[in-house]
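Following this message is one structure expressed as structure tokens.
One chain of protein is taken out of this complex; the other chains stay put.
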Amino acid sequence: MTNATETASTTATPALRIDSVAKTFSTPHGDVVALEPISLDIQQGEFIAIIGPSGCGKSTLMNAVGGLLEDYEGRVEVDGTVVRGCHKEIGMVFQEESTFPWRTALDNVAFPLEAAGVGKAERHEKAMELLNLVGLDGFENRFPAELSGGMRQRIAIARTLAFKPRILLMDEPFAALDEQTRLLLGDKVLQIQQELNQTTMLITHNIAEAVQLADRVLIMTFRPGRIKRVIDIDLPRPRSSKMMGGERFGQYVAAIWDDLREEASKGLLELEQVRS
Amino acid sequence: MAAVEQIGRAGKAPAEFWTVNRLRIAGIVAILGVWEIAGWSGLFFRGVLPSTVFIVGSMAELLMSAEFYWHLAVTGFEVLVSFIIGCFFGTLVGLVLGTRKFTGDVFEPFIHYLAPTPKIVFLPILLVLFGVGVWSKVALGAISAFFPMALGVAAGVRQVSAVLLRVGKTFNLTTMQTVRMIYLPAMVPPIATGLRIGLGISIVGCLLSEYKLAKAGLGFLAGQYYESFAVAHMLAVLVIIFIFASIGNVLIEKYVRLPGPGDVKAHR
Partner (left out) sequence: MTMPQSASSPHNASGGPGSGRGITIPPVLARTLFLIVAIGFWELASQIGWINPFTAPPPSAIWGGLIQIIQAGELGAAFVRTFLEALAASAIGSIGGIAIGWWLHSGKKIGVAYTSWVAAAASAPLVLLYPLFLVIFGRNSSTIVAMGALGCMPAIILKAKDGLDGVRPVLLNVGKAFSLTPRQQFRMIQFPAALPVIFTGIRIGLLFAIINVVGVEFLIAFGGLGQLISDLGDRFDYPAMYAAIFFVVLVSVAFFYLTEKLELWLLSSK
């Protein structure tokens, strides 16, 4: 199968290199191949979106790269160094509600710094900077229960950026939010990424979101997952949700949907077979 | 998401040996072992922790003596009668509190807040009123069992789905029919729980009052053995009490239920 990797050039060490990462799960029903060998290079400052139907193994890939899954074939390299397991340089934002309800916004963001032994004054200062970055200044002393879903995800993002990780992984971070919040949050994430030149890998099932945010969109096949196609998104930066009505935007979305639909229907087919 | 659950299953090899059943056997062995060692170790005064062998021996001795069965009968009588009285009045009051909103609002807090108080402290009054015999114990057991029963039934009544009651109304059921055909079946789970708790509390109430002041009964017997430092016999009586209490519990669980899936509404 063609590894549709389009490394920009092999002279610069990629910020993230995924080298033939594959995963097979042994279940009572036999072996299930979740991921066929995936290879991918991501350059510094790039924004990659991975899109695929449910069951394509994108979460498995995210967990492998992020380090929650350590038992896989292949290698993951950050700046040329092999990593396996959780690492300071790889930050993860999860889909579910992940702020700590018993901590204020400030203490949530300061959490990783506190765990690393950073002093109170220093970590509060850094946490305030990050809260400013995500636009939550003024809310630092509120508890997550008092804030909206979108604001809570912003806290989670700010917290993940506390150590300035080289790679930011986001697993469908906006899935639980309504459409408007999702768009505005997307803008915010873009803004952060541009400001920090943050290398980002986003997993999503939302095509518009992928086109809005990414430099490259990787389409994954249904299980066993592999990269079906890579599409360069050649829209001008800086991007914003205002582009969404544009013609080229629509073309990209349509192109991706064509590929995706094929894979998604395979998934539906399997579901129907299981049910019958 | 499923992938997250399958993470970190490394290192299973030593865990394979320990099945749940083996763990349980090991647990029993460990507890008995600690008991035996503590008894032999000399840490405690001689005879304070008799070996399991002696306890079992005492149990056998007891079960073969006629006197034991007399005491068992006395306690059994006390528990049964106090349980019935307590549960009966508890159910009655619970029904009233659960169905009549104003009455419930006014009086249930009394029961709710009195429930966790130690009823044993009422024993002196009951001793004066009913004497040293079985009836003071019955009274205490009944009072103790009343509270959890009343609260459980009241809560159970309120939980009966308003929808079901409306269905009954559309069929023009009489009050008696509503009680019999909708309330009672729906309340089997909370009543069963109330009965189970009530039985345990009756047992405790009766036995504790026997410990304190009585002329007969298993609690009285245990007290006698304590006085004469016959620790093995005393523990044997306690073990037998526990076994009977557990049997009672299991019986209630088994027989107080509806045929088939009995829950109208999921009960904690």
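In order of appearance the chains are A and B, and numbering begins at 1 in each one.
Keep in mind that, in the parts below, a residue touches a chain if its C-beta (ideal position, glycine included) is under 8 Å from a C-beta of that chain, and two chains touch if they have at least 3 such contacts.
Just so it is clear, the structure is predicted and the values come from calculations on it, not from any experiment.
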| item | value |
| --- | --- |
| Residue of A:Phe25, A:Phe100 or A:Phe249 touching the missing chain in the full complex | A:Phe100 |
| Contact residue for the chain not shown (choose from A:Phe25, A:Phe143 or A:Phe249) | A:Phe143 |
| Contact with the hidden chain (one of B:Leu92, B:Leu165, B:Met181 or B:Val256) | B:Leu165 |
| In chain B, positions touching the absent partner | 4-5, 15, 18-21, 23-24, 27, 44, 48-49, 99-107, 109-110, 113-114, 116-118, 120-125, 127-129, 157-158, 160, 162, 165-166, 196-197, 200, 203-204, 207-208, 211-212, 222-223, 226, 229, 231, 234-235, 238, 241-242, 245-246, 249 |
| Interface residues of chain A (partner: the chain not displayed) | 66-68, 86-88, 91-92, 94, 96-98, 100-103, 111-112, 114-115, 143, 145, 159-160, 163 |
